[in-house]
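Yeah, one chain of the complex is gone here, protein chain that is, but the others are all in their spots.
Then we have subunit A:
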Amino acid sequence: MFLSQLMRQSGASASAARNLWRKSENPFISTPQAWLTDLEQVEEKKRGIIDLHPDVFRVAPRLDILHRNLTWQKVYRNVQMTKMLTKAEMPGGGRKPWPQKKTGRAHVGSIRQPEFIHGGFANGVRGPRTWFYMLPDAIRLQGLCVALTLKHAQDDLHIVENMQDLQNGDPKFWQDLCESRNWGYSVLMIDDSDVISGGLAEAQEQLAWLNCMPVYGLNCYSIIKYDTVVLSKNALEKIEQRLLQHLHRAKPLNLKYRYQDYKEKILNESRAEENPNMPPIV
């Protein structure tokens, strides 16, 4: 391959061979590859080439599936809390303001009727209203694969050896690093552990455009939102394993996502976060 020739020229050491689970035997499906680098110094040093699974990193770029995922992520969290009061819910207005007939005025029963100034609303917004829905599992799964494929196809996906316990936490260093490697305006680092320590943790606290995320937080919106996505080697393993496990599942999950099933979990979620000075979060 072209990449392996390059690797020989640059003197990279590690080999591309990875055990790709259930990789297709089809000779027309080529295995995507990526450079393996590290975050120790500003310049990009190529440590080797790593094989990526074609079922995850080389799928058809279905922008419509991606669109469904992005819209879903934007919409499902929306809650409209506005509640416009009706005639009955407004204070007062119980008395008939003037007699029904022989005054020459309109026949009204209450000063809170909708046609009055400061009256109630007849067809107002009646919150709370939610736009919550659940996208099918298969669409979410395919969406993740499409997003990762797009990032890889556009050279915006990078694999690094390690993200934990890096030496340098200077924001200037990280800015230079990302600039010299042409990583664009924003960078998302994904590691398999949900706690990050060392230089990266210090730097990402001060740099708004640099963010870290555990593997379980991986989502289409973030992958597309950030200019560059950087995966650690462990994260790559875990992402592939999880996605392939679901791609080769025998049965659809068919989860119902009913409120009654999750009610107890949701209500107990904030138990540890309760503050005596604040109203309870439900």
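Side notes on the structure shown:
Criterion: a residue touches a chain if its C-beta (ideal position, glycine included) is under 8 Å from a C-beta of that chain, and two chains touch if they have at least 3 such contacts; residues count from 1.
One rule holds for everything that comes next: contacts and distances are computed from a predicted model.
Chain not shown in the complex: UniProt lists it as "Large ribosomal subunit protein uL15m", one of "Large ribosomal subunit protein uL15m", "Origin recognition complex subunit 2", "Ragulator complex protein LAMTOR2 homolog" or "Exosome complex component RRP41". Only one residue from A:Leu36, A:Ile50 or A:Leu150 touches the chain missing from this view: A:Leu150. Within the whole complex, the absent chain has one touching residue among A:Met81, A:Val195, A:Ala250 or A:Ala272, and that is A:Ala250.
The hidden chain makes contact, of the residues A:Phe28, A:Tyr133 or A:Tyr257, with A:Phe28.
In the complete complex, the residue from A:Val59, A:Leu157 or A:Ile190 that touches the missing chain is A:Val59.
Interface residues of subunit A facing the missing partner chain: 28, 58-61, 63-64, 66-68, 70, 149-150, 153-154, 156, 184, 221, 224-225, 227, 250-251.
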